[in-house]
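The excerpt is restricted to a subset of chains, each kept in its original location.
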Amino acid sequence: MKNILIQFDTDPLPSTFDRVVAVDAGADEVFAYGGVTPENVTSLVHGAIFTRGPDELKHTAIFVGGSDVASGEAVLEKVTKTFFGPMRVSVMMDSNGSNTTAAAAVQAAARHMSLKGVTALVLGGTGPVGHRAAQILAMKGAHVRIGSRSVDRAAETCDAIRTVVEEAIVEPVGSTGEALASAITEVELLIAAGASGVQFLSESQWQGLWGLKVAIDLNAVPPVGLEGIGVTDKAKEIGGITCYGAIGVGGTKMKVHKAAIKGLFESNHLVLDTAAIAEIASEIG
Amino acid sequence: MKNILIQFDTDPLPSTFDRVVAVDAGADEVFAYGGVTPENVTSLVHGAIFTRGPDELKHTAIFVGGSDVASGEAVLEKVTKTFFGPMRVSVMMDSNGSNTTAAAAVQAAARHMSLKGVTALVLGGTGPVGHRAAQILAMKGAHVRIGSRSVDRAAETCDAIRTVVEEAIVEPVGSTGEALASAITEVELLIAAGASGVQFLSESQWQGLWGLKVAIDLNAVPPVGLEGIGVTDKAKEIGGITCYGAIGVGGTKMKVHKAAIKGLFESNHLVLDTAAIAEIASEIG
């Protein structure tokens, strides 16, 4: 029986990126849909769960993607609500690569330090990738500062993380001016996940941080958020600090993505969202 | 040479149900199109008939589907009119599962009674599934009463059936009040194919029918048309009457659907509409 991945993309034309990765991860068939919304997804889900027998349902799975993460979250929610009882298939959500990127970034850091108890700062921490990286760090026992221009929004993100990670130690901080100067004190892990074109810290600023061990910048296009980190840097030592750029994290991201797709076909009841995808990244190492 | 099924779906997003079944029936490639209309289908048909040699055309086939049966019928008509001479491929029409459901329902009945000369009543007999079930019953020599709230519409359906089944013995009847009370007299086979949420008969009403042998309800979601029949009932005896619900008929429906898809690739000149699909259901038994 062929493994079928049904790609629900919230953009009008479904991502070729996700489609190629699905093929390379071993999906036998990829049914790619663009323009998927919570309103039109129900019958597509019914077609997924009502066509094969209960024992065969693990050979069908759903991938939710697209450039807009909030839209993907809404589709994921509708998909899982449409399942009932054993009539369900495994589903992965990775809109804009948010989950695999966050998981890969945290995993990159984990190669160089124990995350438990570490003091981490996630700049751009209220965006889709930053939020997810912070959540994963919190899951792993880091003390996480979530930086945003708006401390109120950072506080909302902290609250959101606490609802899914009960024991989370998270704190909202500002990401500009004096608030930022205070936020970076004693930080051992720095992740920049801001919008493209926003530089949070000059090279001398982050290089001057006492105790900083790992710095990761997730901007694929210069200028990056942490001046001086190259997009292809991969465990590169700069002034004694281990640095990663977006493409440097990309190899791990791709491995995580493919492993997650493969994992979908092992049972019919998985929901591979942030936590599960971080777990997969940990296993990959 | 790969077997290619081209799925013409009249809904904006092509059915995952039909697509999964096509894969499971052995189509090597499924080209799924949504938003297909009689206006835009011509060049798609040309691409199907002008790409492979005459001897190879049986490896390409067309499936017409979608939630709206009338739209599917219009696309089917345009597809077959676009063929010319030997430049044609086999085509199956099963919008909203109408043909496979009707064929499976009649076949379920045929396991328990000889249909020739039997008195059958199809409630909701002017809808897509009811109309088709009535047509198949007429083909098999049953005396068919077609029940509708509007006896005029039922009469139109009778006329439509007579144009394709010359020897049809069909009669329009009402499906409410006293007309219904009269219509159910001496009925041996009862099929309810009405709109969801419409109950035609209470359990005591159909249980009280002298001579009724088989009762089939095709509503997938309660409340069903014949009170007391469960959607998963499959040849279940209730008060001496053999009963089927929609899911109880579903296994046969799926077999018929897959066998029809397989059959498409045996030659390039088949039109698998109601009659041919009923034939396939008979062979499956």
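Here the chain labels run A and B in written order, and each chain numbers its own residues starting at 1.
Definition applied: a contact is a pair of C-beta atoms (placed from the backbone, for glycine too) under 8 Å apart; a residue touches a chain by one contact, two chains touch by 3 or more.
As the structure is a computational prediction, the values presented were derived from the model and not from experiment.
A.B. asks: Copy number for the full complex, please, knowing 2 are shown in place.
C.D. replies: 3
The rule we apply is simple: only the chains that are shown with their structure count from here on.
A.B. asks: Can you give the rotation angle that fits chain A onto its twin chain B by Cα atoms, in degrees and rounded to the nearest 5?
C.D. replies: 120
A.B. asks: Averaging only over C-alpha atoms, locate the centres of chain A and chain B and give their separation in whole Å.
C.D. replies: 46
A.B. asks: Touching chain A in the complex: which residues of chain B?
C.D. replies: 11-13, 15-21, 23-24, 30, 32, 67, 254
A.B. asks: For the complex, give me every residue of chain A touching chain B.
C.D. replies: Those residues of chain A that touch chain B are 1-2, 4, 6, 29, 31, 33, 35-36, 40, 43-48, 50-52, 60.
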